[in-house]
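Can you keep this structure in mind? I'll have questions shortly.
Missing here: one protein chain of the complex. Every other protein chain is in place.
And now, chain A:
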Amino acid sequence: MKPSPFSYHRPRTVEEAVELLGALGEEGKVLAGGQSLVPLMSMRLAAPAHLVDVNHIPELDTVAVTAAGVRVGATARHARVEKDAAAYDAAPLLRQGLVNVAHPTIRNRGTTVGSLVHADPSAEMPAVLALLGGSVELRSTAGSREVAAADFFVGPMESALRPGELAVAATFHRPPPRSGSAFVELARRHGDYALCGVAALVTTDHDGAVTTARVALISVGPVPVVVDVGAAVHGTGTAFDTERLAGLLDAAIDPEADIHATAEYRRHLAHVLAARALTEAHEHAGPTRDERAS
């Protein structure tokens, strides 16, 4: 249970980090919070020759709220994003997702951007990014590129990041006015990865009737599965038809069996949790602050 030897680099600026990563190519790996990488190295499932530790680059430790949404820097810890009041105000789904990520102690060190790059199909934050929309900003010696959320998750544990690239930040879009969101999941033990989890985003009109409804599901496909479930909204706009909802979900998800659950059980959970998440999201969708004030 000890990692194999590696060479360690401690850059102080993004420029220095990108130079190092460019020179190291396939040999180099970024060390962020280490909450996924260190256990993989201890179990000898990963043995990178070089680690580029980005924890000492102050410019990466940021959470900024803009008109467009929330921009999270590479070394902003899960816990910091979770507790940021302005970020919660702009996109409540960030906190709603984060409280389901492992335990507080893991969230004190693990980073939200690291979780996106790691692209675990059971991880919450990739689903949050996929549902809210947004992008990940990648930097290399060749320059910067911005990858849209829809293109970032390529497969299980595989993101669009190329060797030599550093993810400097991710931007989560602010949902439209009169939207509500929720994240519900089921895990065997508190803090474990979910057997299935669902993020929901519902937008309503001035009378509170649902106009758009979408969900993102985890642990039931190789990447977060985003499904437009607008067709499952009742004519009145106040409730969801669970049978139609199940049909829409079944057409999109592809759960697998493992020692924790059968594929059938995961499918069942997807149906139940999606209905629950949508109802909760709808409850949270209210008038905007300006509308309430007038």
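Here, contacts are C-beta pairs under 8 Å (C-beta built on N, C-alpha and C of every residue); 3 or more make two chains touch, one makes a residue touch a chain; residues count from 1.
We take it that contacts and distances are computed from a predicted model.
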| item | value |
| --- | --- |
| Complex member absent from the view - protein name from UniProt, among "FAD-dependent oxidoreductase", "His-Xaa-Ser system protein HxsD", "(2Fe-2S)-binding protein" or "Branched-chain amino acid ABC transporter permease" | "(2Fe-2S)-binding protein" |
| Touch residues of chain A, complete complex, unshown partner | 1-8, 10, 31, 34-35, 38-39, 41-43, 51, 53, 55-56, 79, 102-106, 108-109, 190-191 |
